[in-house]
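The complex appears here without one of its protein chains, the remainder shown in place.
Residue numbering begins at 1 within each chain, and the chains themselves are lettered A, B and C in the order written.
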């Protein structure tokens, strides 16, 4: 895992000197809020926290009462990798998976789920929120019209829409559309915008596009221990990250090397790239012998656990399902070197 | 829904007179505890409450910390019909469905689920309990060896085993084996024994077969508002219900009329009985026109919602999926009358 | 502890026969709701549960978010005797004691507390509800004007007002004013009306005088395991209890014997009656030797634990602080017999 980008670190160091108001009353937090508002072209209320788990769980708690449900993809980070933080912060709301290819929920599947879920109050748990990951856990991105169809379905059942944007920057960079197109214009109520995976040290923003949804949020954040006394620490990271489109430059770079890696891998005999590479993650099935060779040479990547691949495929016993992630620090030369190694060079 | 049986009501009326110690310190509660111990042939700690939802949720909370998971059938009452009470009482534990035919979890499916569930602490939610419904929500019963295979699988992954026994009496009556065979001898840690559906007014017992599991339970019950001041009200119901095998007489009667109903329905053209009738519930697909005729004549039963039937069948649009429940008050003559009506008589 | 009154038991037995709709859809529950509305002279939404702890905690949860506070007397049942049920049902709201003589909160003390409590959001816990016990834990009753002054103070700080009416019937009988005068006319938002201590087996009603406060309540009750399937069990108790003013007859009888007991005790040398006896509880300091004699003769009452008595008095080491409670079954002859015994007869 990479550290912070130079620009983010520089902002942090500059913000460190001198005395500043605590608990987010500092000028860097104000600047971050203004930059977010500019970037999204909309008034918004933003709350900075240090982890994606905190951001997602707190955001969901603003919409899902303890006896409601949250619909999400079965591979969503909130259901797979955040322990039971969503349950903790909501006070017990239930996560209900809605399956779909590419890590995406498709609108018809959402509609079918909403129609089939039992809704006999007070006996059944009824859904209050649908959560989308942008980019998805399979490294693909939702198009604005896909999002709009989902939020329309959600809205017709009175559900709010949450977007887990741990890789939102990669999605924006990949699609070339505006942050607004992917969020409030498409019907998203709350976005958790992640900077940590893309250039910051530890900084995530919970962004509400309608202030009425965030009335209690300052208390929720404090009660969760997520109000940092020296708020400038978060404000400076976000300001440094957002100034001059730096956040998108970082994401673009990571996306580019991911595509390079994906193209390269797909040309290697025995390697199958699993999903289209649209963000900064490449999923590939490697011969076990290749995997051993790469790791022997010091390469490091995740072995992925996934019940099934697209089209019902499975990784064979003599294969490994690998997840390779590029970051803003990954260079094209490094990818080339890796590919050469993979080609047996 | 029927009221209490005469014997239960009589016990309640008798217990009503005079002064008694409160909060379960009364002689009827003592008697109930002794009868339960006799019935199960084992030392046990029993806690009486007024609802099945309370019994199940409190029992689960004794085994599942807030960050753990509970495995259950996707049609289990605890996941379908108890609002989010399990989440509430456990403080946020997650219910994870493990599918199976006949409302049953099969041991191989449980093992596969346990092996596939991600277990990377502290990121993943890891299972702590498996919950079985006896009889199942499809009206079938688990045999002792089926239970033993499940509890063995659970034990090998350090899971506890909870049994939702809302219809436990029907299962015992159906199988003709002992209560012990279906519980502690087969590896069950805690049984929620339901009397309410089978002759009591509002009485359920949470039964621990190892006292070390119930150390905090008195506090959990009180904290949930489920410690009734006039404990004799619950003690008397249970005593009346258990004396002289009354509870099994009631269950046997309900099972008998259910089987009569099932046999009768299966002989009617256009009617398909869906699952084998082993307890007091009959599931049948009825032509919509027959359904209308029965309801027109004053019959009342549930329309069932179920994604899929055994063998992937579905109720056709011109059909109705009906759930018919008999009780200890149902007579053979009433069933005959219903069947005659159904036959178009 | 006494059982149910004959009229309540009779209603329960009558309601037991035949089939009825479940979960409160039965005619007895409907009748109870209508009787409550008549008794209070106001439209209301009522929810029946089996314990006072459940009633109070659920009611408080409808007003206090998890990060808010509930103000109550330091001897209030909700803070002293209900385990941490209020915290459980509210999700962590804080109980903050506001001291006062006679178990009462006085309006000036409430106002002072509200003005002094730190209110720097999101750092401080801010109050949302004030809870009053009627009759108080010291056996006295709030007059309508006392209540009105408290609710006015509460309202001016945007607090809701909860009344723990475990002994509400005794208060009404004692004051001779209407139930309306003591509740909605005086500004009370929610009353937990207890029948269990005054003639029922296990029945309490949570009564909202404004339906907008109870929108989620059916779900809260279910989620707490407090929705009883055979709702007639609760409905019948309440109907039997309320019909023809039975509830007040019972309370009047208990109040009368308590006053007889209080008068008698205060005439015995060495005995000090601590608080004016306005409901069905007598608090008295007894010489330890008298206490021993009474208990030796089979009398049973609570030894009270209380830091301080009115006027800073304490029970001396050779004294016992006793709490004696009369019920609707207590007869004047029994009280006379007890007093004779106390007089050394």
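The rule we apply is simple: contacts are C-beta pairs under 8 Å (C-beta built on N, C-alpha and C of every residue); 3 or more make two chains touch, one makes a residue touch a chain.
Please read all numbers here as calculations on a predicted model, not as lab measurements.
The hidden chain, counted over the whole complex, makes contact with A, B, C. Remark: the omitted chain is touched by one listed residue; of A:57, A:262 or A:280 this is A:57. Screening C:28, C:67, C:142 or C:238 for touch with the missing chain picks out C:67. Touch with the chain omitted from the figure is made, among B:167, B:221, B:259 or B:323, by B:221. Shown as candidates are C:12, C:71, C:95 or C:335; the residue that touches the absent chain is C:95.
One chain is missing from the display, and on chain C it is touched by residues 66-68, 80-84, 87-88, 91-95, 116, 118, 122-125, 305, 307. One chain of the complex is left out; on chain A, the residues touching it are 1-4, 9, 12-13, 15-22, 49-55, 57-58, 82-85, 88-89, 196-197, 201-202, 219, 222-230, 232-233, 329. Those residues of chain B that touch the chain absent from the view are 65-67, 91, 121-123, 216, 218-223, 227.
Following the convention adopted for this analysis, only the chains that are shown with their structure count from here on.
One finds 35 Å separating the Cα centroids of chain B and chain C.
Mean C-alpha positions place chain A and chain C at a centre distance of 51 Å. Shared contact sites, meaning residues of chain C that touch two or more other chains, fall at 219, 222-223, 227.
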